[in-house]
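Comments concern the structure below.
Complex shown without one protein chain; remaining protein chains in place.
Which chain is which? They are A, B and C, in the order written, and residues in each are numbered from 1.
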Amino acid sequence: MNTLGIAVIGTGKMGADHVRRIGATVGGARVVAVADPDAERVKAVAAGVEGAAAFTDPAAATAAPGVDAVLIASPGPAHEEAILLALERELPVLCEKPLTPDPEGALRVLEAERRLGRRLVQVGFMRRFDAEYERLKELLDAGGIGRPLFLHCRHRNAASPSFFTSDMLIGDSVVHEVDAARWLLGQEVTAVTVLSPRPSSAAPEGLSDPRLVLLETSGGAIVDVEIFVNCGFGYQVRCEAVGESGSARIGDGHAMVVEAGGRWGGEIAQDFTTRFADAYDRQVRRWVAAAARGRVDGPDAWDGYAAAAVAEAGLAAARSGVRTEVRMVERPGLYR
Amino acid sequence: MNTLGIAVIGTGKMGADHVRRIGATVGGARVVAVADPDAERVKAVAAGVEGAAAFTDPAAATAAPGVDAVLIASPGPAHEEAILLALERELPVLCEKPLTPDPEGALRVLEAERRLGRRLVQVGFMRRFDAEYERLKELLDAGGIGRPLFLHCRHRNAASPSFFTSDMLIGDSVVHEVDAARWLLGQEVTAVTVLSPRPSSAAPEGLSDPRLVLLETSGGAIVDVEIFVNCGFGYQVRCEAVGESGSARIGDGHAMVVEAGGRWGGEIAQDFTTRFADAYDRQVRRWVAAAARGRVDGPDAWDGYAAAAVAEAGLAAARSGVRTEVRMVERPGLYR
Amino acid sequence: MNTLGIAVIGTGKMGADHVRRIGATVGGARVVAVADPDAERVKAVAAGVEGAAAFTDPAAATAAPGVDAVLIASPGPAHEEAILLALERELPVLCEKPLTPDPEGALRVLEAERRLGRRLVQVGFMRRFDAEYERLKELLDAGGIGRPLFLHCRHRNAASPSFFTSDMLIGDSVVHEVDAARWLLGQEVTAVTVLSPRPSSAAPEGLSDPRLVLLETSGGAIVDVEIFVNCGFGYQVRCEAVGESGSARIGDGHAMVVEAGGRWGGEIAQDFTTRFADAYDRQVRRWVAAAARGRVDGPDAWDGYAAAAVAEAGLAAARSGVRTEVRMVERPGLYR
Partner (left out) sequence: MNTLGIAVIGTGKMGADHVRRIGATVGGARVVAVADPDAERVKAVAAGVEGAAAFTDPAAATAAPGVDAVLIASPGPAHEEAILLALERELPVLCEKPLTPDPEGALRVLEAERRLGRRLVQVGFMRRFDAEYERLKELLDAGGIGRPLFLHCRHRNAASPSFFTSDMLIGDSVVHEVDAARWLLGQEVTAVTVLSPRPSSAAPEGLSDPRLVLLETSGGAIVDVEIFVNCGFGYQVRCEAVGESGSARIGDGHAMVVEAGGRWGGEIAQDFTTRFADAYDRQVRRWVAAAARGRVDGPDAWDGYAAAAVAEAGLAAARSGVRTEVRMVERPGLYR
């Protein structure tokens, strides 16, 4: 497999984070072009990536040599144009949500794909890749709690940015639950009702925050979403699915909790590769970064020696049944 | 930063997993050589990595062109030789635990580093890179629960492999707690006591399983480790640190829980980049793999359209205060 | 304080349980009269209580000698008459919910109290006496999470009795949340909306189960109640209050969990009288019942001896620093 050359369109917070991500945690890909109307910002981002060219024009970035795919992280109104540019070249696209700000723009994207006769566009609803959501989806698909009747969702932000509007509570925030509900249930949303309590005094003047958004689905389920973008105490995303024979919830800070058959609880990992998968990844990533500078970033040879010395004493203690002292050489200066 | 060329020594379960990891989740590195005495196995592993050469001799792999660093995942008795080969070439080393099976071998590694005048060897005690352990370490270092008095540790495996011995409970399993305790406390272990209850009838004949291993440290703390390698119900690693002013535990399947000042609880994430960091990484990795084959592996343009259509109805519902139906075009065949 | 003589009206499941309760766990009171139209049932219940007279007519029971107060546990339609009988005699009343099946009957009770010029009737909304609800109420009253914006309630039964109707989901079940919401918020309910998903296939034919009931309150809060009387997996009552500065939930099987100020968690008991209050009560109750028959129902003198012997060995072990064997006499036959 050759390395995939990616053009990143938009180098704001999300775009710059994607550039960093592709460099640090994604094998088999590299950023070859970045585009942003802000010439200084795009140059700064490109400077941090070996072999990446900077552009102010998305069309030029998309057409740059070595571009195999396009990641779009520009503002929503710029998405449609960037997507269509990529589709002209039949390049795969990962586009941050929303696909487009309105259904009409999205229909034009659908039409462009129809002409090509293939799907090339992926939308950045990243919850579908969250480990907890994945497990909830598996449970629902396996019929683990029967036909779903309710999704109870909570979506809370500590504070909203200054430019946030009452419309954005739905269009920018609840839209994540809309996608999650459609995906989890495999159903379309057919109707929406919105209840607005007296706004929190912590919300900026004029912002109708929080709200309770009620979705009805094509399969007869009901989805209620508390959206509260100035809750003050942190960021929380929760979902409880209630089915005909049980309930399952995610987002409480632990793994999925299922209630069924008179019991509540969750699964226990069955081996260390599951439990410590992330630790193994992080270990090697950090070692690679340190090794490139000829360094160690973790337990060193002294730590290996100390563990061996304690283990030796432990074996003696187990055999003798009595307390056994550990014998170690003095720690050399190199390891202090 | 140029890509780091890595030689992986040993292509058993751990070694093969590291080769996969470097390809999939580690940016800035690639495997350029693999070594294993099993010629067929090493060829099969090398065949899966573009540009990786296969060797049966670790020395040849270490000396291969493009090798900048060495990752050792061979059996413990082979570690010392492989490390010394790498140190002769002043190459950074990541060596799976144990560094060596006995303290004497480890001392020879220390001596080799002393001659070089620098540390190049890192040991694969990967718990130091686990997010929960990292937070516990930060809490202890910040004095969040005062001077540590106890570490209560649980280390359980569903079942032990057939070759497991009573010695390995300590030398292979508890050694992880030995390193974690030394690291968390910043202290050396000074004495060991081992208590062995009547063995579980689920343990193989002759295996002294479970055991309670008690470590005393240079700072006057006590570490008790339940090691139980045939507990039957899963893999669990837990640690509760008890300090002069509070307690903190990890490994219950949720984030760190702290008890102090009359309250128990944990931290709430403050933004989505923390909560969904892994989801973003996974999204882009899976998209890169799919895009290389010209495919989509996630929400597609239809999902983007549906979200926009529901959001539009939601905005209307919020404005009108009444239930509003969602209007959507029929789903084109391409998206079914 | 003299012992309060109570007439219990209705000896079905709830009434019989109240008779048992007054005998076992309530000091300062005794049942002196019971009434039920079912002559056999009421005789059987009265036979279990020393000094209790049986009646088939509530008026006769209310007028019986020694009656100081009346506890009404007859079916709802019989409540109004029984209450008015008690009020004629100015007797305090504890009436199981509902007070009356309709608002009109309740208004007649209000009118009777108005004529007396005092309140004598208490309604059996027992959630107000649940330790978790009490703590949530205290937190809200103290402003611990700011002005309440939402109450998210779940009310689930494993299965509904055969006579249950769609109306009873609201009139018999959600009515508990109506009272809890009014009490917790100190506000009246001003409007109701009911959403009904496609009924669960586990619900009897024709029963609209589950439902989502939405209450709006005089203070601008919104209360959503999932009522699901055939959830299959058990009985659950949960409530999450979301305020302007935090969130608190009860009913997850542990004590109240509060989310505020970047942290989630709960309180730790400060002494053993709190943690073991119920154990102390239960200990003495069971001992009293056993002692009345000249028996022991708990740890006996041998247990006291064994504890003293182990403690003695423990003190020696602490002083010597080494393992110390416990010395005990052989267990006498009386204690086997």
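Miscellaneous remarks
Methods note: contacts are C-beta pairs under 8 Å (C-beta built on N, C-alpha and C of every residue); 3 or more make two chains touch, one makes a residue touch a chain.
In this text, all values refer to a predicted model and were calculated from it rather than measured experimentally.
Across the entire complex, the residue among B:228, B:287 or B:305 in touch with the chain not shown is B:228. The chain omitted from view is touched by exactly one of C:21, C:89 or C:198, namely C:21. In the full complex, chain A touches the omitted chain through residues 257, 259, 262-268, 270.
Even with one chain removed from view, chain B keeps its contact list with that chain: residues 146-147, 149-150, 152, 154, 193, 195, 197-198, 200-202, 210, 212, 214, 216, 219-222, 224, 226, 228, 231-234, 236, 242, 244-247, 253, 259-264.
Here is the rule we use: only the chains that are shown with their structure count from here on.
Compare each chain's C-alpha centroid with the centroid of every protein C-alpha atom shown, and the nearest one belongs to A. Because chain A and chain B carry the same sequence, their contact can be compared by residue number, and over half of the numbers here are used by both.
The chain with its CA mean position farthest from that of chain C is B.
Remark: chain A and chain C have CA centroids separated by 44 Å (rounded to whole angstrom).
Chain centres here are Cα means. That of chain B falls 48 Å from that of chain C.
The distance from the centre of chain A to the centre of chain B, with each centre set as the mean of the Cα atoms, comes to 20 Å. Shared interface positions of chain C, defined as residues touching 2 or more other chains, are 259, 262-264.
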